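Missing here: one protein chain of the complex. Every other protein chain is in place.
Here is chain A:
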Amino acid sequence: MTKRPTLFSLILSMPLLLWQLLFFLFPLLFLVAISFWTVRNFQMTPDLNFGNWERVLSRGVFWDAYFRTMVLATTAAVVTSIIAFPASYAISFKMSEKAKRWMIFILIIPFFTSYLVRVYSLQVFLSDAGILNAAFAYIGLGPFPMLNNAFGIIVGMVTLTLPLVVLLQTFSLNFVNRDLIEAAHNLRCGRLRTVFAVIVPSAKVGLVIAALFAFILSFGDFVSPLYLGGGNPPTLSIMITDFTKSGQQWPRAAVVAIMMIITLLTAAFAAVTYAYKERGK
């Protein structure tokens, strides 16, 4: 292994590093900087002013949005994980290798279909005169309000995150030692008990990471809250788009963005710590 970097190694490794430093890390750091800038007459001026932070963090509107986003994203992560688990379990334990490969391929497809188009289509399913309510009316139920409320937002977030969570859960379940399950059965451990006492703890890291991804995606999503939730009251992502697009209040948007990043880092740290924690007894 070469100790000193050669021209060859530099030419291969540097472009990506420079690109990410210049166009990824630097813009994020710049965001921190402009959160201290001032805006006068729609012009940003470099400054070291805590006014934006004070104004955003002292307002109830921000904290309402913060907790609303938190609750929505947490609910979406929990609901998605619960819906995904039986599916991942079945894929991992009950399917042939060939069927598994097909399922994985099928689950990758949604990542490459426009989320916008899917959400637009969901509006048609969920609206008061929509497909689902038409079906409910047919059997004499409803109409249920499913659009422009939290329910609609959660449906959108679950659509977004379910394929990813099933994939991640399936991968982690594939690593569960099959001998352990055989042993549990030999020891007369019931089916459900095997799942909760053997399989879930063995796959814990993967299950928690999957839920974390669902949380991160939902927390940052602005499409469901806007088009399935009606956009009002706002979530943090909608606040950012509002501050950016309408008011030119980029510094305030930056404050919201930094609060989001801090929250996501904290959530990621907490989840990873929890996932790798030895099961205390």
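Quick notes on this structure:
Quick note on the criterion: contacts are C-beta pairs under 8 Å (C-beta built on N, C-alpha and C of every residue); 3 or more make two chains touch, one makes a residue touch a chain; residues count from 1.
By definition in this document, contacts and distances are computed from a predicted model.
Within the choices "Cyclic nucleotide-binding/CBS domain-containing protein", "Inner membrane ABC transporter permease protein YdcV", "Glycolate oxidase iron-sulfur subunit" or "hydrogenase (acceptor)", the name that UniProt assigns to the complex's undisplayed chain is "Inner membrane ABC transporter permease protein YdcV". Note on the undisplayed chain: of the listed residues A:38, A:174 or A:244, the one touching it is A:244. The omitted chain makes contact with just one of the residues A:162, A:176 or A:271: A:162. Among A:61, A:78 or A:116, only A:116 touches the chain left out of the display.
Only one of A:40, A:98 or A:191 touches the absent chain when the whole complex is considered: A:191.
Residues of chain A that touch the chain left out of view are 1-2, 5-6, 8-9, 11-17, 19-21, 23-28, 30-31, 34, 83-84, 86-87, 89-91, 93-94, 103, 105-110, 112-122, 124-125, 129-131, 134-135, 158-159, 162-163, 166, 181-182, 185, 191, 216, 219-223, 227, 237, 240-241, 244, 250, 253-254, 257, 260-261, 264.
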